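Of the protein chains in this complex, one is absent; all others appear in place.
Chain lettering (A and B) follows the sequence in which the chains are written, and residue indices restart at 1 in each chain.
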Amino acid sequence: MNRSLAFLPVVAFLVLAVVMWRGLYLDSKELPSMLIDKPMPAFDKLTVDGQAVDNDSLPTEPFLLNVWGSYCLPCLIEHPTFMRLSESAEIPIVGVNYRDQKALALDWLEENGNPYAFSILDEPGRFGIDLGVYGAPETYLVDSKGVIRYRHVSVLDETVWREVFEPAIAELRAQEAAQ
Amino acid sequence: MSNDTGNGNGWEKRAKPVLIVFMLLAIVSVLMPATSLAQVDTFEFETPEQQQRFRALSDELRCPMCQNTSLSGSTGGVAEDLRREVHRMIMEGMSDEQIEQFMYERYGDFIFYKPRLKPETLLLWFGPLLFFLIGAFVLVGIWRKAKGIDAQPVQVDTETQTRIDALIAEQGKAGAGNTHR
Partner (left out) sequence: MLLLVNNLVLVVSAASVFLGTLFPMVYQALTDDLISIGPPYFNAIFVPLMALLVLVLGVGPISRWKKTSGRYLTTQLLWVGALSLVLGIALPLAVTLEFGFGPTLTVALASWIVLSSIKDAKNKLGNKKTLMAGLRALPLSYYGMQLAHLGVATMVVGAALTSVYSTEKSVLLGPGERMDLGGYEFEFIGAKPITGPNFRGMEATLEVYRGDELLRELHPERRLYLASGTPSTEMAIDAGFWRDLFVTLGEEKGASAWSMTIYVKPFVRWVWLGAIFMCLGGIVAAGDKRYRRALDKQAAQKRTASIEPLEPAEGVS
């Protein structure tokens, strides 16, 4: 066996070390959404206020779909951002009250403010499954035709808004204006 | 029994405590009670096959929000909902493939503990076979070498060859039937 073969384990180890090192930074708990560029799932449900809504009730311009719950602390943390967006009418926001209790949800909205055009009541979480939700909070960017364009998992704070959503929405609006 | 030096140079002294500790550990680990956080769902099924399918599916589907648990082992919210969905779909008569497709459309490949066979996972599924074939190939190579199958005949020049032939001819005359091989 010639000398060069003896270096094979060392080379293999180095390659492996590089792969693993990269792996450290790759490891995201975040699942990519399967619904990107697919239409919103069909729904026919009540809102937390008791109104009947379905896909036709959705805004006809790009909007945010925010999955939230009164039990969810990160939702409370991102709430001021949504309140600001709603008060400045920057972009419509539709809520999905996920795996919550109606009474608790209404109390939460009363206490903290309601930025949502309406909040779909999803106590058993069935609509969440159709969306591929795996935990609140999650926020989707949906275009005017009801096609999901982007999903953000976890808190949507001002930084995320500025760096991710604002440019994405601007681009989306530009695309749609051009059509 | 000629080399027996008696006390084995302290081997038993070192081994005995290790052996005792090991035995204790083995016994204790077998006796310890198990704590778990498993959720108990009480789903009703019409036939035992349905229940078996439910068990198989909830073992093979991964909980999307947990660290690394199947649907059956998880207490998380989504896992509960997904188990309920699997139960609903089984009762509605959907096949395993349809249920898996349902899950795939919403959660992607991540939700399968058994990776689906597609071009990207060919190496994964056939890798072990490939390893085996490479190893077997190496083994056969070693075997052939040990048997001398591929051994090259020794090259000699013509003068040496003539002398060898002469010697063999002599041997043949001297001891007919006196072959070693």
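In this section, a contact is a pair of C-beta atoms (placed from the backbone, for glycine too) under 8 Å apart; a residue touches a chain by one contact, two chains touch by 3 or more.
No experiment lies behind these values; they were computed from the predicted model shown.
Residues touching the missing chain, restricted to subunit A, are 19-20, 22-23, 26-27, 31-32 (touch as defined at the top). The chain not displayed touches subunit B at residues 3-5, 8-9, 11, 15, 19, 22, 26, 29-31, 33-43, 51, 55, 59-60, 62, 68, 70, 108-115, 120-121, 123-124, 127-128, 131-132, 135-136, 139, 142-143, 146.
What we mean here is this: only the chains that are shown with their structure count from here on.
The touching residues of subunit B, counted against subunit A in their complex, run 64-65, 77-78, 81-82, 84-85, 104-108, 110. Of all residues in subunit A, only 31-32, 34-35, 99, 124-126, 128-135 touch subunit B in the complex they form.
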